[in-house]
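To start, the structure itself, in structure tokens.
The other protein chains are all here in position, but one chain of the complex has been omitted.
Take a look at subunit A:
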Amino acid sequence: MDPMEALVAQIQGLSSTPGDIARLHIILKQADDSLRAESTRLSPVLGQLAPSEHSLGFLYVLDAFTSGQISKQQAETSVPIITGFINACNAEQIRLAPEKFVLVCKRLKDQVMMLEAPIRGVGPLLTAARKLQLSTEHLTPLHSDFLMLCVLAKCYKTGLSILEDDIFEVDQPRDLFLYCYYGGMICIGLKRFQKALDLLHNVVTAPMSTLNAIAVEAYKKYILVSLIHHGQWQLSTSLPKYASSVAQRSLKNFCQPYIELANSYGTEKIAELEAYVQTNTEKFENDNNLGLVKQVVLSMYKRNIQRLTQTYLTLSLQDIANTVQLNSPKEAEMHVLQMIQDGEIYATINQRDGMVRFLEDPEQYKTCEMIENIDSSIQRIMALSRKLSAMDEQISCDQLYLSKVGRERQRYDFDDFDVPTKFNI
């Protein structure tokens, strides 16, 4: 019998009980090299296997099948196969060989990139990531690829579904960096700046021993987004203490134009900011951040109008245009209107005499929705604090941690022991 046929038979026979699958896994591992050698004639073999039942076997064969260099035409045929497999496969079986699964999924990503149709990979990769992760707190290597395809395909909403999970378990730091960076970009695309800030913040403050390009790019975006969202740059002096020393020392050196932009923003003079952006357009364009920079400039108008609401009860559109340095009352009206619509200020415009009346925030914190909102916040924080204590407990029982602390403790003990003898002269 042809070894290939035998293998197929074994896969078909040994895919039902967990014990069988474990045995099959061993067989497959041994057969891996021969499968790769035969990669060109595996296409019929795949037809003989059912991806939902023989997931593990199918995965090994598929891996071997896609391992070689492929052309565009081949990609056209293999993308549907992989997609079909991802949709149909059995999650428990593929978790036995996560590296292989990740590898196959990454090939899918490469292929859809080659076909210049990133949107074709979005759905399958989401399914794949969901199948691979053990819990929603677990970050798989597929997360970052999925988010990257989302960014490329502009499917921001789909990307958000995965970003809403809180991630705590991470296999590879690099995955986290990319996940947070792409996630930040998706949130920026959806104008959810607070969330974007949180994600980028994670990148910038993550522990790292050497500076990496992802962190640098994230830092640039972080500066811009915090200008847009907060109207100021909180980390102007230094990063928080828990950031790695590398980041504290050298991130700034790579982002000079952005730091200057933030400083220029701080002067609250729109003309100055615009002039600065004008002269440095090229730099921002090279970083693909020009769009964000333009949003920064726009946010300055908004910030200035918002400041007026603090000082004035009524103000004519002409005065607004003058103080905020807009060209005409008409333009001021558009800005104010837009901001009222977005809920950024509370005001009414009286078109007859061109006056704007600023109102107080109507939120009285008395409605049921608000109470529910507060309640859910409390619940969330309680859950979080439970998690925190669990984590604390876990760390205090962690062997590595204890052995490290124990070593230091011993030294202290030795010192303690030493102290009295010193004084016992």
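Rule of thumb we're sticking to: a contact is a pair of C-beta atoms (placed from the backbone, for glycine too) under 8 Å apart; a residue touches a chain by one contact, two chains touch by 3 or more; residues count from 1.
The criterion applied here is as follows: contacts and distances are computed from a predicted model.
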| item | value |
| --- | --- |
| Undisplayed chain, where the name is taken from the UniProt record, one of "COP9 signalosome complex subunit 1", "Vacuolar protein sorting 55 superfamily protein", "Protein YIPF" or "Protein FYV10" | "COP9 signalosome complex subunit 1" |
| Per the touch definition above, residue among A:Leu14, A:Ala75, A:Ala129 or A:Leu176 touching the missing chain | A:Leu176 |
| Option from A:Asp198, A:Glu274, A:Glu331 or A:Glu344 whose C-beta touches the chain left out | A:Asp198 |
| Subunit A, residues in touch with the chain not shown (by the definition above) | 166-173, 176, 198, 201-202, 205-207, 242, 307, 310-316, 319, 353, 355, 358, 360-361, 363-365, 374, 377-378, 380-381, 384-385, 387-388, 391, 395, 398, 400-401 |
